[in-house]
Structure formats: structure tokens, C-alpha cells
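The complex appears here minus one protein chain, its other protein chains still in place.
== subunit A ==
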Amino acid sequence: MLKALIALLFFQLCGETLVSVLHSPIPGPVAGMLLLWIALAIKGGPSKDLDQVSHTLIQYLSLFFLPAGVGLFFLPASVQQYWPAILAAMLVGTLASMLFSGFLMKRLSAKKAGAE
């Protein structure tokens, strides 16, 4: 487990360094993910240890968002009056964009399958 954690934190650090050197708006962990992906492609796959630790961490991905989500119930007073608009944007906006992107993906994949 320790080796896998070292690998993950090492790539995160590399990603964060790269991003700050390049002044890129991409967050460090995302750059770290891309670097690890490249490393895996060169090496030919993850070790069993890295595979297991990653699987465990990803399983709890939504837990790591939880403290941030609780913040929505503690908004500053200046924002609270816009509650209905915020809720509508989240509910209706997400439904509309899911339908739109789902439709798009389905059509484009069907075209691709038809062309082959």
C-alpha cells in the first residue's frame, strides 16, 4: 500500500510542479493523472499494489466531496436570496444538459458505427 501511495503522491507533486511552472489553469492532480497515464503506457500497466489502492480510493471518491457539499447549507446571507435561481439552474440545467449530451453522444456513436 505504501508503494502505491508514494507513486500517487509523487505523480501529484510532479503534476502540481508542472502546472505552476507552465502557469496552466489545469489543476495539479489532473496533470498528475495524465503523467501517470503516460508512465503506465510506457511501463505497460500498473503493479498489483497500485491497482488495488487506486481501486479502493476511487470507491470512496464521492465521500471526499462530502464536506464541500455540506457547505451549500451554510451560504452567506447575500447569496441566500438567490436560492430558487440556484436550485433551478442545478435541477433544470443539469437535466437539459444531460439530455443534450446524451442525445449528441448517441447520434455521433451511431454515425461512427454506421460508417465502419
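Operating definition for what follows: a residue touches a chain if its C-beta (ideal position, glycine included) is under 8 Å from a C-beta of that chain, and two chains touch if they have at least 3 such contacts; residues count from 1.
One rule holds for everything that comes next: contacts and distances are computed from a predicted model.
Q: Quick one: find the hidden chain's UniProt protein name among "Aspartyl/glutamyl-tRNA(Asn/Gln) amidotransferase subunit C", "LrgB family protein", "FecR family protein" or "3-oxoacyl-[acyl-carrier-protein] synthase II".
A: Choosing among "Aspartyl/glutamyl-tRNA(Asn/Gln) amidotransferase subunit C", "LrgB family protein", "FecR family protein" or "3-oxoacyl-[acyl-carrier-protein] synthase II", the correct UniProt name is "LrgB family protein".
Q: Tell me which stretches of subunit A touch the chain missing from the display.
A: 5, 8-9, 11-12, 15, 25-30, 32-34, 36-37, 40-41, 45-46, 50-51, 53-55, 57-76, 79, 82, 84-86, 88-106, 108-109, 111-112
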